[in-house]
Structure formats: C-alpha cells, structure tokens
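The complex appears here without one of its protein chains, the remainder shown in place.
On to subunit A.
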Amino acid sequence: MATSSVSKGCFVFKPSAKKKKKTLSLESYFVQGCEDAESSEIRFRLCQELWDEIKTDTEVRTDVHVLLYLLDFTRKCSSTRQNSDWTSQMRASEIPTAALMLGVNVPDHDMTFQSLSDMLKQSVSPHVASVQAKECGALKHLMKKVLERLMDTVVVVDDEDEEENVETSPRVHRSMHCSLGILCDWYTARTKKSPTGTPGKKRSSQVRDEQQQPPVVIIFKDLEAFNPRVLQDFILICSQYIDRLPLTFIFGIATSPSTIQHMLPHSVSSLLCIELFQSLSCTQHLATVIDKLILASRIHFKLNGKVMQVLIGVFLYHDFSVRNFIKGLQLALLEHFHSQPLSVLCCKKKQALFNVTQLSKPNLDRIRQLPSFKRYVEKQEAQEQVNLMTDDSHLKEVCQQLIKDLHKYHKNYYPILRCLHTLTSSLPRYPLGKQIRELYLICLAKNVWENEDYQSAMKLVKMLAKGEMVSLLQKCVEILQLSKSKKMKNALVQLEELLAKFKQLDTATEMTPTVEASIPSPIKNLQKKTDLFQLQKTLLEMNESRRAKRLSPFENLRNEALEFIDNLVKSHLSPPESQPLYEVCYYSSSATVRRHLNATPRTSIQAALSNPYYYLQVHLLHEDGTVSNTAPDICIAYKLHLECGRLINLYDWLEAYSTVVSAAEGNDQDSENFGKVDEVKHARFIRAVSALEFLGFIKSTKQKTDHVARLTWGGC
C-alpha cells in the first residue's frame, strides 16, 4: 500500500469501511436460498414472532414449586442458624445441604440452575456461586472459582464497594492462593457495614445485622462428575468456617441420592444436613411442554405425525432432553417457513386472511398444486372446478373460507382430543396410551375411530362403573368449558344434560327396584344336564337371553353418552391431511429433521467413500455401482478392500490399486508400464491406507506378515 509519507517506517492501515465484510443479519441468512423471495420477509417475521411466543412459553419453569421449596429451605436454614438456644449450641454445626434431583437429562439442568440462582439472588441472598465439575479438577481451582464468583457478583451488584473491591480483588489474584479465610473476612466486612447505620445507632444496627446475615449459597451443578476427593476436602474446609460463614450447599444430582453416600464417607457426610428435593421427571416436563406448544390452537405452526414421531423418538430413546425437543421444534419451524412459500398463511386468522388477498400468481398456482387442495377440487362440481383452476380472485375467496375452516378445525380438535384422552387414559392396559402424546400420534396418523385400539377402548369405557363414568364426564365438561368455539359450547350443553341425567338416576333407581329375579335362570338347568348337545343348546340360549336382557337405565344412558362422544370424535378428530390447505400449517419433512437431529457420522463416511459423487458433485464420478477410476484414492482403496476377506494382503491390494489408477491416467493397456507401481502411486496408496486405518476400517495385525485386518463387514 502506498503512503503519502516521506519518511520510512511502519504504518498501520485500517481496512476501509467498504471492504469490511458486512455481517449478515439473521434475516438475510433466512432469505438466502429461500424459495419465493418475495414473501420471504413476511415469512421471516412470522417465523420470528412464533418463535418468540414459543420461547416465552417455555421460559416459564414448570417445576417452579420445587425451586420455591428450595428457597424456603435456604431461608429457613439461615434463620435457624442464628438462634442460640441450648440444642443448637450442642449440635454439631452442620452445613445445610439441598440435594436437588433433576433426572438424567443433563443438558436441561442449566436452565433450572440459572433460574434457581436468579431466584436466590432476588429473594434470599446476593451471595450465590455455582460451580461445574469440569472447571474444578483440583481443590485449588474449586476454591478459586467459588471465591471469584462470590466476590465478583458483589462488584456487579453493589456500586458502593467499588473502591474496596478494587483493592481486594487484585490482592486475591496476586497472591493466587485463596483460602476461605479471605472469603470470611470479606463476608464479615460486607455484613458489618450497614449502609444506613450511623455511628450513634451502632447497637441497634448490630442486632439487625445479625438477623440479616444472608447465607452464602454454593451450587454444585453436577455432583456426579466431581472428583470425590476434591469435594470431600472442600466440605471439610467449609465445615471449619461454618460458625463464621453461613454456608449453604445445593447439590444437583442426575441419578439417585445414593450417589452422595457413594462419594462421601461418613466422616464427611456427617458434616452435612442433607435434605432431598425432587424435581419433575423429564417425561412429565415433556408432557407440559407438549401441552403448551403442540396441543394449543394458539400456535398455528403444527408438526405432522411423522415429525412428531421423530422428535418424541429422539427424546425417549436418546436423551430425555426437553431442551433438545424444543430445539427440534425450532428447526422444524425454521425449515417450514424457509422452504414452504405458502407458510405466509400460517399465522393468526386476521393476518392470514389478509395475506390470502396479497398472494402472488405463482403462489396461487402453488395452492392449486397442493394435494389437499386437489382433493378438495375433485369433490366440487364441474363448473366450480373450472372456476377454481382458472379464476384467481375466486380462488382467493375460497382460500379465505378454507383458512377459516382450518382455524375452526384446530379450535375444536384439541378440546375433543383432551376429552378422549381423559376418558381413555385410565383404562386397563391403556389401549390408546397413557400419555396424551401417544393418543395425539394415533389421531394424526389416520382416522382414529377406524383404529382397533379405539374400538377396544370404547368397549372398555362401556364397562365403566357409574362413579367413574360420572367423574370422567365431569372432567370432560371442565375441558370443554375452556373452549370458546360455538360447536364446543353446543357439545358442552349436551354433555351437561347427560351428566344431569346421570345424577337423576341416583334418585330414580331408589324408586324402582330391579326386576332381575323374574328372568328364569338357565344355569340351574345346566347343572342337571350332561348331554353335550343339550349343553351347547343351553349355552346358546343363555347367550341369547343375555343379549336380549333388558338394559338398565344406567346402561342406556351410558351408551347414549358413548355415542355422543363417538360422534364428537368422528366429526372433529379427523386427521389433518383431510383438511384442504393443511400444508400451510403442517411441517412434514421428517427426513430433514431426522438428518439434522440424529446425525449418523458412520453412514455419511460410508456414503462418501462408496459414492463420492454424493458429496463432490463432480460429473465424472457420476456412476453407479462400479469403481470409478477417477474417484479419489481413498475411495478406490475402500472399494477394493470391500472385495477382500478378513485379512488383506497389502501387496495384492497395491497391485489392484495401481491397475485401477493406471487405467484412469489413460495409459495404454498393452504398454509395458501399465499397472507398474511407481513411487508416486505407492505413496498415494500408503496415504489412502493410513486414512482408512484412521477411519477405523482396517487395523494392523500380527497374525500374518504384510497383512492388515478388516474391521467392517458386508461386501460391495
């Protein structure tokens, strides 16, 4: 670069503003490679709105009550410590410890601890430090982390102490070895200095300070991962300072509380006063999240059955992590808005109706292409069909109606789903699943009433006793009361009538005694006869009579109720695929989600080796089945090794390799040098083989000289 300076020297050139790489905003990332760029802005905005809504919904902790108990516990501990009667003097001063059981879904714990420490800081004590096992390999580090976090938090929180902390904190850092003694001094300095206390009122403020000694809370996020030795030593040290420093521990435990006993010997655990706190199990947590995000008509973005299956499968089979579940939902959301141009219609009803009017010509054509719309068109009359396919404004009108219908469908769908769930969730052997998500998956797949399990469930419901039936229906009434749609209100009225009838029965049955006795009992006859034919006949008769037996009023009513429920199910729980324009709201690419969430490194490597075209996209390689000569060395070596047995002779392999490569170079097949191994080929081969060894396909063996062992099975 040129300078205008005459003198020699070093000059700093700041890159000019134009050259600076413009950092892309989120939106431009979204728009890039997005189908139908016109509407992409709207879609991006809709997507973000939805995601914000989901985020705020999930931020509200479901196990808040556990955390509240914990807060109570820490408060109680700090208050009991300060009274000085005989018992507390005599008692060995234990460190109050809360063992918080969180389940094995470790990634989720961060959220919990974050909200816990926020709550603690707000309402109990400003002195909260949380430590993780991986940053505390040795006692030294643990100590340092605890001190840093405790003292630093104060710097942030309190401006008054700025000066003092400027003094103290370098001292800590300079002397490098920090002990709890320093913390103790710091703590007493903090608590002694009452911000309002004037020298004259020294006594009274002293008393108040004693009452207001906030506890120092140390959170061990993952107890299992801590080195037991470090933890033991730390507890031992803390117990020496407990009379001066009101410490409280919180252990985050992923497995079971007995780990505490495994990790700490009696001499150490006797220094702790451990209390257990059980958080919600992860499946319960998932249920609440599904309840909030998936089974809500408020959020218009939906997942189809397969995608749900993938997400739930990842949760149940792999990680038990609710956070990952929500991440998966986020991915689906992004993908949907990114890849589906018609997702402009996936929003609130008013906006969606407006967006319909704004639809561009290509988008209208896209609507006409939708399978669900095609099905809808086929059902219409001939003239209407032509209109729909040709007249854009007519199509827009119809679309508006269809969108309205879709919204109505959702509004009715979820209450009925919940009703059906309450009715069937307590049946023996759970034909329709214990959890609502199972029922939801069944309903998404196909018409639920054609399902065998549904029929068996209904049969079981038919056998319910009166008390149970009434209480279940009562619950259904409560569910329907929450819904605002017209149809649900109608259903509610009907259901309430039914319930009233059930209640009337109580009084009615007392009036009319049963007339069961009048029916002649064939069982008595049965005992007399021994003839096989006769027996069969009587059995048939018995069957007949049972069928013909007059139903009691209760049974009649029960059947009526069931029929009512059945009708509701049939009219509202049809799968989303049956609704025209369902593609607007439902994301259906389960393969994409699976590929992103459940990576298969091994399969990808194998795909890359056996079919390099898949990744390289070079047309020369576009061949099926056979080894392409022009493929990368490692692919050729890989293909050749597939043809070998358990042990591979390196020399044979090299020969084969060099033949293939020579052919690729276009050497004359008849020439003398064809297939000869030269140095370059040799080196290339060795490199390919060592790469294969690194990837774990072969390994060196001592069984035979010049051979390598193959580690994978399955031929070419």
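One rule holds for everything that comes next: contacts are C-beta pairs under 8 Å (C-beta built on N, C-alpha and C of every residue); 3 or more make two chains touch, one makes a residue touch a chain; residues count from 1.
Basically, contacts and distances are computed from a predicted model.
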item: Hidden subunit of the complex - UniProt protein name among "Origin recognition complex subunit 5", "Glyoxylate reductase/hydroxypyruvate reductase", "Proteasome subunit alpha type" or "Eukaryotic translation initiation factor 3 subunit K"; value: "Origin recognition complex subunit 5"
item: Full-complex contact with the absent chain, from A:Ala37, A:Ala599 or A:Ala683; value: A:Ala599
item: Residue among A:Asp57, A:Glu148, A:Glu275 or A:Glu655 touching the omitted chain; value: A:Glu275
item: Selected residue (touches chain absent from view) among A:Ile54, A:Leu100, A:Ala129 or A:Met143; value: A:Met143
item: In subunit A, positions touching the absent partner; value: 77, 80, 86-87, 90-92, 94, 96-97, 99, 101, 103-104, 106, 138-140, 143, 175-177, 179-181, 222, 224-225, 233, 236-237, 240, 254-262, 266-267, 269-270, 272-276, 281-283, 314-320, 598-603
